[in-house]
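A single protein chain has been omitted; all remaining protein chains appear in their positions.
This part shows chain A:
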Amino acid sequence: MSIFTRNILIALGMTILIVATVIYAVGYLDRLRLAEIETIQNTISTETFSLETQFSLLEAAPCDSTASSTTLSSELADLGNRLSFTEDQLGSSDARVIQLKKQYYLLEIRDYLINKKLAAACGTKPVTVLYFYSNKGDCSDCEKAGYALSYLRDTYPKLRVYSFDYYLDLGALKTLIAVDKVKNTLPAFIINGKYSYGFTSLADLEKQFPKGALATSTPSTTVIN
């Protein structure tokens, strides 16, 4: 075998090895990223459950022992950001992403419900946005709406935003949509019980909020889109 032929074969072997290593590394990093999300999700899940339990134990006087809203909103926002980024990277049809989204939505719904209870018990008036989007390609304004809500949430931390993929196959989400009678005209918003469909501009969206609602206080959850 000539030196040239031998060098070609070695170079080919090196190339295959490099490409295989890169493919393995990408898969490994993907798994690490998903595992990190799962860990955060489990932590938040435990803390939410703890809060619910605490709330049940002290049902008579919840406001004396807990804050008037959950303190997990910033973690939930961070989790949402990470999940959104991972969805962009791996694609919305990735089975692992779908599973994590389901768990995340369950956390959001639980956080939404417990805060609703706390607000009623303690007489507070949090500003809550339920945001429904689709990434099936049938909602050209969803990305703009998601970005606008992210801006509002970052600017007005008092705002609590819960975002949901309208078409995700999750029983609790379907029930929420059915109970609240949310139409599939997306993007859809429920701002403190008031329904709004479609997105034109940030200024128009801001008009949907109750007067004085947009003021800075504590941070809230995120917008996945």
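By definition in this document, a contact is a pair of C-beta atoms (placed from the backbone, for glycine too) under 8 Å apart; a residue touches a chain by one contact, two chains touch by 3 or more; residues count from 1.
Definition applied: contacts and distances are computed from a predicted model.
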| note | Answer for the undisplayed chain, UniProt naming, from "Tripartite tricarboxylate transporter TctB family protein", "Formate dehydrogenase subunit gamma", "Glycosyltransferase 2-like domain-containing protein" or "DNA-directed RNA polymerase sigma-70 factor", is "Glycosyltransferase 2-like domain-containing protein"
| note | Contact residues on chain A toward the hidden chain run 3-4, 7-8, 10-12, 14-15, 18-19, 22-23, 25-26, 29, 33, 36, 82, 85, 89, 143-144, 147-148, 151, 154-155, 201-203
